[in-house]
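With one protein chain removed, the remaining protein chains of the complex are shown where they sit.
After this line comes chain A, so read on.
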Amino acid sequence: MGSNKTMSKGGGVIASPCAQLRATYHDCFNRWYSEKFSKGQWDKEECIAEWDKYRACLEQYLEDKHLRHALLEADSSPYFVKDGAGSSNSVNT
């Protein structure tokens, strides 16, 4: 690609300390999505431990200001607020 950075599995240039945690989370997510969620089993979320570790790493290592803004303004709670508002961008922490 003409640069001194190489792409590992699933990409991995920015926040590269998180690359392994990302790969673990994405593998878990892809499996849960393809085997359960997309086939009708949506009542139980999985990969929560993998997600928590990956996100904690991003909070520490993600440096780009645009991405940090998107990361930090997103509500990190894994569940929709069940108030019927239907808004996906709820409380700013």
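Annotations
The criterion applied here is as follows: a contact is a pair of C-beta atoms (placed from the backbone, for glycine too) under 8 Å apart; a residue touches a chain by one contact, two chains touch by 3 or more; residues count from 1.
Definition applied: contacts and distances are computed from a predicted model.
Its UniProt record calls the unshown chain "PRELI/MSF1 domain-containing protein", which is the correct pick from "AP-4 complex subunit epsilon", "Cytochrome c oxidase subunit 4", "PRELI/MSF1 domain-containing protein" or "WD40-repeat-containing domain protein".
Although one chain is not shown, part of chain A still touches it, namely residues 1, 7, 9-15, 18, 22, 25-26, 29-30, 33-34, 37-40, 42-45, 51, 54, 58, 62, 64, 66-67, 69-71, 74-80, 82, 88.
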